[in-house]
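Heads up, one of the protein chains got dropped from this complex, but the rest are sitting where they should.
Moving on, here comes chain A:
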Amino acid sequence: MVEHGDIRVVHCGGSKINFRDPVITHDSRFLLCASGEAVKVFSTSTEECIHELRGHTGLVTGVLLRPSNHLQVYSSSLDGTLRLWDFTDGILIKTCVIGYPIYSFYASDKHENVIFIVASMPSDKRRFQLVAVHLPQSGDQMVEAQELSAVLSGVNPNPAAIAFGRGGEFIASVNDLQWSLEGGWNTFTCVACHPKDDCIATGHEDGKIRLWRNFNHKKEYTYSTLHWHHSTVSSLCFTPEGTNLLSGGVESVLVQWRYNQESERDFLPRLGGAITHITVSPDGSLFCTSHSDNKITIIQSCVKVSAVIQGLVKGDIRTDLMMDPRSKALVLNGKPGHLQFYSLQRDKLLYNLDIVQQEYIHESGLQQFEVVKAAFDASGSWLATVEERHQKAAELELNLKLWAFDEQTQSFVLNTTISAPHDAQITAMCFCQPTDSQTTLLVSTSKDGHFKAWQLAAPAHTEDEGPSWLCDFVSAYHGLVPECCSFSADGSLLAVVFQEVVTVWSPSTWELLTTLSQPPGAVSDLCFGRLSCSKYLLGTTASNLLCWNLLTCSLEWTTSMDVRRLVADPLSENMAAFCYQSGSTDLFVFKPSEPRPLFSHKAVCSGKVTQAVFAPREEMLESCEESSQWLNRSQLYFLTQQMDLMTFTTKAEEDRLLASSKQVSSSHWFSMTPFYLLLGKHRQQQQEHQDSDSSLWAERTALPQTSASMKELLQTPAHVLPSTSYLCSMFVQSLLISVSDARSEKAHAEEEMESEKEEEDSEEEMESSRSKPELAAAAATESDTPALTKAQARELRRVRKLDHSWLAGLLDS
């Protein structure tokens, strides 16, 4: 066994951003949301992530602006701490240790220095209570909250279930008590309080919204009902002035109700997944909805969507993990009926490709079309997708779609739709690999016992329709069900697994070359060796990993392990096998030709791993350690049973990343104002200077200071600024400081240029000032060529001058 040394399994990308409701800052420029163990700060205009506020050691359960200071934000976590951050700079200001896991928390304007948290009851972990916490006033970084007083017990840990009304005068809490009214049972799902009025809005599971009034008097409360949603109302929110009520649910329609004129409503339909949270910016200009597909939509006053922050969608992933050969993006199915292209380097969703191209009906219990298989060809110019919809008591609807990459639009365009390509579900699909051949071949295997080869055929008629895909070959083997298929690296062999039998075919003649079999157990995964190991064919059964030698058609070696997933690195001979053993998964990386594994890692994660992929690196690593060499060319990503995307990193790589992240200045996120354009250009120039001349390192440290002064100048309201004449000099000066060195250098260069110009102006002058260029010329030529005589040099210069003027004349004509 090889020690795994400094290689570590890390989470990669795409934590949930829709776990708790996001917060929009007072200036509407930033959006803060809880994302795993961090709080992410996004720009509302550019959709970019600006900071990650890291420090919590548990899941972050809430984010709230500090009522007394709008530039600070509280966050709560299951690790039992409240932290106060400065989100503009991404600095942790204070940590307050509570000691209990916090499930959600609230603050109000009325109660200064009091935070209301929801924690589990000490007596019963499954019941929760609302606790008021008095934050200790001390300057320390780390404080412990002592004053705790229970406010309400038996509350719902869902943050939507508690709301503060009228700036903290009362607390409304709903419980998931079954509540009987008008003969029907109803469950509260969320609550919102009117900011000015004594009115509480509650959302219910039957899609109704109830507005409660007069609740100050016992038993005399009144309520009115609003009904539009057809299923559960998942979120409610009043606008800051209380003129509108926003509601959302599984229909993915944002409904805006006029307060007191409830018959008038506005709709914003088709926002994406089901709406989970709605928030409004403090000035009411921006609305923001979180969706179940890990997406945050920013809406400008219920009119139009201005920005979409999309995370990695990790629902029920049924496709394999794939790499798009062109964009090097990870491809997997995300939103229903879509394929998502996720950039691993930038941790950002590039785009969603609509595969099904049908209106998505938001209704529970409805069988939708799902993308179940997808495959890229080697060059990334073709994408094949399979979508299926299985309805009870109806035939399986199956579509095979082939997409061609369009250079102009830089996306995939539907080329061929084959409805019902097989009679039963498609079990596997792969493209022929070689890049040199003209014809592309796709093989699909199905549970109906057949495998089919599809080929791009020229148009049958000389009409304007392009080439399309046609079935080229159909075959079966003794009525067995083919489980998977694989092409060899050069495309000369096709292996199709029929339960226990591996059949090897020649794609050019469609001849059955040989059959390989190693009972007992059906072969579940198949892989051809690559490069120097291309003579090997690897297969996995429930109990064994098998390796056949294709030259001798015999079994080369076998080991007994329960391999769930076998992936081959496209750039090397390496293979990775994920073995499931006693509740957790082990990883072995090996070469088919060598008996000893290159790398092994026990208990990579709990549960089974069924999806994994090798992603080629953009730049190769230079690691020479034996155990981490396999990570040099490509990186291994895999999905755990809990749908977490994980990867392996080395220590060296992490250090490098850390260093580079420190270098990245925070200057990227400024919004595009005319000043920004001015300053941005200026700063770019500076950076170019710095890149060209690394000796100006000292300059770099001075930069933030000057920019800060400028920022201050630009952000101060105009009426409190001193006179312009005074400011101007200051402004100009602030600009000049940073380029002082460069300017002197530039001046020097200019002098030189001038002198050279002068010497070419006239021959007489040139002769007089000959000594200096002569010297330079001598210095330049000394080393390799004999020095020219003066006459020769003059001749040369004249020739050059002549040549020059002639060329200029030609250009003029």
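As a convention for this text, a residue touches a chain if its C-beta (ideal position, glycine included) is under 8 Å from a C-beta of that chain, and two chains touch if they have at least 3 such contacts; residues count from 1.
Here is the rule we use: contacts and distances are computed from a predicted model.
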Protein that the absent chain corresponds to, by UniProt name, given "C2 calcium dependent domain containing 5", "Alkyl transferase", "DNA primase large subunit" or "U3 small nucleolar RNA-associated protein 15 homolog": "U3 small nucleolar RNA-associated protein 15 homolog"
Selected from A:Thr57, A:Gln141, A:Thr225 or A:Gln357 as touching the chain missing from the view: A:Gln357
Hidden partner chain, touching residue among A:His26, A:His70, A:His227 or A:Arg270: A:Arg270
Of A:Ile91, A:Val413 or A:Val474, the one touching the omitted chain in the full complex: A:Val474
Where the unshown chain meets chain A, residue by residue: 268-272, 304-305, 354, 357-359, 361, 363, 365-369, 389, 394-395, 417, 419-420, 461, 471, 473-479, 503, 510, 512, 515
